[in-house]
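Below: one structure, written as structure tokens.
Left out: one protein chain. Kept in place: all the others.
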Amino acid sequence: MAQPAAKMPDECGVPPLDRFLHPVLKKNYGNWAWHDRPRPGVLRHVAKNGDQVWTVRAGTQRQMDVHTIRTLCDIADQYAEGYVRFTIRSNIEFMVSEESKVAPLIDKLLEHGFPVGGTGNSVSMISHTQGWLHCDIPGTDASGVVKSLMDELHEEFINERMPNRVRMSTSCCQINCGGQADIAINIQHTKPPKINHDLVANVCERPSVVARCPVAAIRPAMVNGRPSLEVDEKKCICCGACYPPCPPMQINDPEHSKLAIWVGGKNSNARSKPTLHKLVAAGLPNNAPRWPEVAAVVKKILLAYKNDARDYERMGEWIERIGWSRFFELTDLAFTRYHIDNWRWARQSLNSSAHIRF
Amino acid sequence: MAQPAAKMPDECGVPPLDRFLHPVLKKNYGNWAWHDRPRPGVLRHVAKNGDQVWTVRAGTQRQMDVHTIRTLCDIADQYAEGYVRFTIRSNIEFMVSEESKVAPLIDKLLEHGFPVGGTGNSVSMISHTQGWLHCDIPGTDASGVVKSLMDELHEEFINERMPNRVRMSTSCCQINCGGQADIAINIQHTKPPKINHDLVANVCERPSVVARCPVAAIRPAMVNGRPSLEVDEKKCICCGACYPPCPPMQINDPEHSKLAIWVGGKNSNARSKPTLHKLVAAGLPNNAPRWPEVAAVVKKILLAYKNDARDYERMGEWIERIGWSRFFELTDLAFTRYHIDNWRWARQSLNSSAHIRF
Amino acid sequence: MAKNRHDTPLLDQLEGGPWPSFVTGIKRLAKDKDMMVDLLGQLERSYETRKGYWKGGTASVIGYGGGVIPRFSEIADEFPASAEFHTIRIMPPAGMHYDTATLRSFCDIWEQHGSGLIALHGQTGDIMFQGCTTDDIQPAFDKFNAMGFDMGGAGPAVRTGMSCVGSARCEHSCYDEPEAHRVVLNSFLDDLHRPALPYKFKFKFSGCGNDCMNAIQRSDMAVIGTWRDDIQVNQDEVRRFVASKGRKYVIDNVITRCPTRSMSLEDDDSLSIDNKSCVRCMHCINVMTKALSPGNDRGVTILVGGKRTLKIGDLLGSVLIPFMKLDTEEDRNKLVELGQNIIDFWAENGLEHERLGEMIERIGLSVFLEGIEVPIDPAMINHPRTNPMIRMDDWDEEATKWKERAAV
Partner (left out) sequence: MAKNRHDTPLLDQLEGGPWPSFVTGIKRLAKDKDMMVDLLGQLERSYETRKGYWKGGTASVIGYGGGVIPRFSEIADEFPASAEFHTIRIMPPAGMHYDTATLRSFCDIWEQHGSGLIALHGQTGDIMFQGCTTDDIQPAFDKFNAMGFDMGGAGPAVRTGMSCVGSARCEHSCYDEPEAHRVVLNSFLDDLHRPALPYKFKFKFSGCGNDCMNAIQRSDMAVIGTWRDDIQVNQDEVRRFVASKGRKYVIDNVITRCPTRSMSLEDDDSLSIDNKSCVRCMHCINVMTKALSPGNDRGVTILVGGKRTLKIGDLLGSVLIPFMKLDTEEDRNKLVELGQNIIDFWAENGLEHERLGEMIERIGLSVFLEGIEVPIDPAMINHPRTNPMIRMDDWDEEATKWKERAAV
């Protein structure tokens, strides 16, 4: 427990930006004119007054040890005037005010094993979550899944040869802390929770657990004389919502907690409106430490997208154009009854038109 | 009652087409190459072998007396080789194998008061229903509403000056026998049914009436000692579904059964997928015999569409492009809380994007 | 010479104006038909009070359960001659083509046995002979029947069908609509004439995606023409079109209007089409009717579940069969078989007064497909599910089914 002696916090909130901002960024704050990308991993932003700044983007493992961070600081001090920033995808960005420093900076990063890329039409770092490393409800790991996949996708990170940016996410349970993405890799439970009836009474607030179930499959019940909960397994959709509020309702299963792959999520408003990602593959084994089956499917999808999509088409827009029949054909994935939605807005996903591709 | 003596019907079904088909149509059946429109109300179809046929389209009142029909037959015998056909919109079409006969045919039709038009980008005949003339559940008339409106829209029927075809429908109760349309004029009840409790017991099969209610607002009840039905007026959405199975639940009201106007329905798959029409105006009085308030709104909408839409844009596609804010601005109609859906798929009608027009 | 007309100051206002007046028509009939004199009287009353005065009841012909819409006046005491004003629904030839002789016979029969008022046509496609006494129903029908015409549908039954002009006069036609219409409807005459289904069931036939019959929303089973191979392009006609309209016009009205951006106007003014992405929407063909036309490998797409408002809101039909050929008698029989399976399953599983679309909405498309043994197809949906709210522990078996189908 924290010392009662300890003083009250200084509730200072989000710190002001100034002291953390690279001088060229500070000087031209709000006055940028355009940008281009001299090479993968490098952005050049030009200000209205002509000032220029080069940004070198490099991948990290996100969960970094202090030694790694210090190495990055050394590099920043040497080439980037002592400033860096991190992207929403845990990539690090070095801002450089002289073009001449770009190449040596890149060499240094590569020398220390930091891949340079993630810009433009590349596959950027996968935004990931906690998993076995820290979470209390994970069905799989996050850091390991991401590491394995990024090893496989390294070439696509350091090059810009996709039709548009590819943004991926992973989630280590069905709560899905990972966001909507061009390709999302999420845990999908396939069996109802296994209830440890001896613990329920002590650990779970039964009414609120009952309330969490989206399909009202949970009802209070007496099990061998003690108050517990019961699940109607015919109703249960294995969503795992009951597990966080009631750990004795174990939803994670080494065998039956599978991985599912979703595509076509899009947050940007560019061209088409934002869209949610759609289920394409499921039932993939939670095969630590390298999840090869997942990597195989992801690569099939990326390859098809890369070969078939047009410039600027995001994953979902590409499929919108060529149609889902063709998507399943090109990726050689199976189309099943489960792809047909049966949740509350299912109707809106039916093809109510004669628009069909052949 | 029909005589028991009478013989059993010859269950012949839909008659074979041959004997009813115009010779040129029969000869080139399935072998047409292209068409154009020499003038409003006239189509020229050219067959692969070069054969040509001119079609002259004229409006009718649909509900015709035999004298009117005989007049049309006389005209057909004189100019159209004794054949005609009717369109889905109750327009009559005369097929003519010699161009020279087109003009005299048109003159003859006009002479007898049949407007020639309804082709191409015109406002065609309104597809209408029964109303007071024959239906057992009407909130208004159909023939009268259509007649009044077509009088007002006559100029748009005989010309082709809309951006694309305009197809309208009316419905004389909320059951809506009229179809989805660019502009639909439908009865909209605004008060719950008035129940004649003395009749319910004899006339209504109570369980099935209860089952008809989309919002479960009806419950069986004893009213002054007799089995009847009760409506929860806070739940009731005044849809009128209970009225056909239970006439004592009178939903029609001379005052409170209003007219609502809907736009943007589209059945064709051309360009955009088919769409349902959307509510734009309501609360219009059921003002027989000429419904001027309805005509005024319809004409405002048509005018805005005519002035602002691009070629080939159907009503709904035009609005899709310019946005609903602008639609309400251009038509000077009111936007209310009722335009925001709250029915089962409401969520899908929210603007989940930053796509906004200014 | 009939009885004196009632005053109809309100209806009289519907005689003026350029559009043909049904009131004038009815008045003409009222000259020698008391029934129409009183009909006008009752209608005028409705215009005054803004209330309807008809109630239903029962009326039919020997051998059939439906097809007649019985109407009895609630104010027959005031308007006795129109106390009974039933409608007889008769099925027209596909495409609503007539020779004048037939129409004249209709008029003669209806003048003798009915009010003389005929609606061409009802929204479901029937010829509606409106205004008939109970006694005259049978004799009138017998005469129509003798002409080779049969009763239309009403009540919880298969309803009269509709098909577009199609092959008879339209270059876009992708199958023989009138024949499909006739063969299908005539295979369901028992269900049509003897109402015994959960609710109504409608077939509509459109020859192409323009859907001139509103099949997608106004029928439970919509048969819409389409093609599998490439759009036929006549590049000379394309160039002629571009020359006459200008490049900008073509880009703004054709190229940018393609829903799947499947077209590109080459710098040499020729048109290239990505037929794999084309969704057969018809737009470009509609605009450039001389230069473009549907491919040669034609057939139909079948959609199910269209209907109007009650009780869950309007439903558009959705794809059931992405493509099937419809050239031969055998093809048409397959279509009939499909319709039969659907109607059987629905008759089994539909609730009372539940249309096909509502049933599918209730039980889910996958379950329906299994019930009628139609294989799933991605063309049935806009996109796969966006939520993980489903139990799928037999994923592998389901996936295998697909692989096996793909294999053959």
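Note that the chains take the letters A, B and C in the order they are written out, and that residue 1 is the start of every chain.
Going forward, a contact is a pair of C-beta atoms (placed from the backbone, for glycine too) under 8 Å apart; a residue touches a chain by one contact, two chains touch by 3 or more.
Fair warning: this is a prediction, and the values are worked out from it, not measured in the lab.
J.: Identify the visible chains that the left-out chain touches across the whole complex.
T.: The chain that is not shown is in contact with A, B, C.
J.: Give the residue, chosen from A:60, A:228 or A:331, that touches the chain omitted from the document.
T.: A:60
J.: Tell me which residue among B:280, B:302 or B:315 touches the hidden chain in the full complex.
T.: Final answer for the missing-chain contact: B:280.
J.: On chain B, where is the contact patch with the chain that was removed from view?
T.: Its contact residues with the unshown chain are 174, 176, 186, 188, 190-192, 214-215, 236-239, 256, 258, 260, 264, 276-280, 282-283, 319-328, 334-343, 346-358.
J.: Could I get the residues of chain A that touch the absent chain, sorted low to high?
T.: Residues in contact with the chain left out: 1-4, 6-17, 19-22, 25-26, 29-30, 32-36, 45, 53, 55, 59-70, 72-73, 76-77, 82-88, 90, 92, 95, 113-115, 127, 129, 131-138, 140-141, 143-144, 147-148, 150-151, 154, 174-180, 208, 211-214, 239, 241, 247, 252, 254, 257, 265, 267-274, 276, 286, 288-290, 310-312, 343-345.
J.: Please give every residue of chain C in contact with the chain that is not shown.
T.: On the side of chain C, residues 247-248, 251-252, 255-257, 261, 264-267, 309, 313-314, 386-389 touch the unshown chain.
Throughout what follows, only the chains that are shown with their structure count from here on.
J.: Let me check something: if the centre of a chain is the mean of its CA atoms, which chain is farthest from chain C?
T.: If we average the C-alpha coordinates per chain, A ends up farthest from chain C.
J.: Which chain pair shares more contacting C-beta pairs: A-C, or B-C?
T.: Greater number of contacting C-beta pairs: B-C.
J.: As a quick test, compute the distance in whole Å between the mean CA positions of chain B and chain C.
T.: It comes to 13 Å between the two C-alpha centres.
J.: List, in ascending order, every residue of chain B touching at least 2 other chains.
T.: 269, 273-274, 344-345
J.: Quick check on chain C: which residues sit in contact with 2+ other chains?
T.: In chain C, the residues touching two or more other chains are 209, 211, 216, 224, 259, 279-281, 316.
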